[in-house]
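Omission of a single protein chain aside, the complex is shown with its protein chains in their original locations.
Take a look at chain A:
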Amino acid sequence: MSAPEVHHLFHNPIADHSFSADRQTLAIARDTTVELYGRVGNSFKLKDELKGHDKTVTSIDIAPNSGRIVTCSQDRNALVWEPTPQGYKPTLVLLRINRAATFVRWSPNETKFAVGSGDRLIAICYFEEENDWWVSKHLKKPIRSTITTVAWHPNSVLLAAGSTDAHARVLSSFIKGVDARPEPTAWGERLPFNTICGEYLNNSAGWIHSVAFSPSGDALAFAAHDSSITVVYPNAPEQPPRAVVTINTQLLPFMSLIWNGEAEIIAAGYDCEAFRFKGGLNGWQLSGTIEAKSRPGLGDAREESALNMFKQMDLKGKVKDDTQLKTVHQNTVTMLRPYETSGDAVAKFSSSGVDGRLVIWNV
């Protein structure tokens, strides 16, 4: 296994990152701007800045086929950036929310995107041809608190959302005139807008940090603040799920998780590194870390980390030296994304975090 590709972009937290389909462009949410990096040889060079938000940009997503970038921010707005020969042209989306927008993702078919918000709702946004703008419909009903994360089912109709009210939900975002009628799935057959196909609570009612459908869409995994990962296997519409498997770990909470095929989940969070989980219907286990600990070249790109400094002071009474964690990331990992896939399996994935690093890992 070759060493991970580490890019230390700057000394600010990275809220979210997204690669274009050809993996030559990298979009990074940094403070109130979006930075676009282009690949030059083995490194990324800043080539453009998208300025349109006036508060922290919380999430970003590049549609792989159309190349459109969608961003959302604490200023309660979402912008769609259309690539043109003169550069990116922003279009404001009518979200109609009065709290921060927290999370945005394109649907797999790229006709819609979902924006989670602190306004206890999810805005499903789609393009209205007649008026030539992006409008939204609100998924509101059972949501009692801020939406922290959303994830799309491969059919582009079902949406999973995690919330600070400790529930992971599966909802229908079917919009007449935009979506074709979806094939029935284990989650539901008839799916009018705002159908609740599933509502799951973790044992201790911790905040949900991340949700993800398995590649087939027939299982849902979510990570919560009680350091657990829960995998739900639905049975049939309107029936209790076939299995709900929860793994309580000894680790700190996970902030992000991705599926690698149907039998493996990769998750990372406050432990600053990625872990591998393996299992299926009958149970899941933590099977190890992605990172090889005796990694060569640990000394390069040395940086003082406040987190590690206090950790050392706390554990060993040390004030000097050893200010580096043994992991590549020197602070919490907040986002994992598949980077290179072959079929359902992930060959490489990328991670970004509070330490301003973007790392591309081999699975």
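Convention: a residue touches a chain if its C-beta (ideal position, glycine included) is under 8 Å from a C-beta of that chain, and two chains touch if they have at least 3 such contacts; residues count from 1.
Keep in mind that, in the parts below, contacts and distances are computed from a predicted model.
Peer 1: For the complex's missing chain, which UniProt name, "Protein CLEC16A isoform X1", "Proteasome subunit alpha type", "Actin-related protein 2/3 complex subunit 5" or "Pseudouridine synthase/archaeosine transglycosylase"?
Peer 2: "Actin-related protein 2/3 complex subunit 5"
Peer 1: Sort through A:2, A:84 or A:250 and give me the one touching the missing partner chain.
Peer 2: Checking each option in A:2, A:84 or A:250, the one touching the absent chain turns out to be A:250.
Peer 1: In the full complex, which of A:57, A:93, A:166 or A:290 touches the chain missing from this view?
Peer 2: A:166
Peer 1: Using the touch rule from the top, list residues of chain A that touch the missing partner.
Peer 2: Residues of chain A in contact with the hidden chain: 120, 144-145, 165-167, 201, 203-207, 224-228, 248-253.
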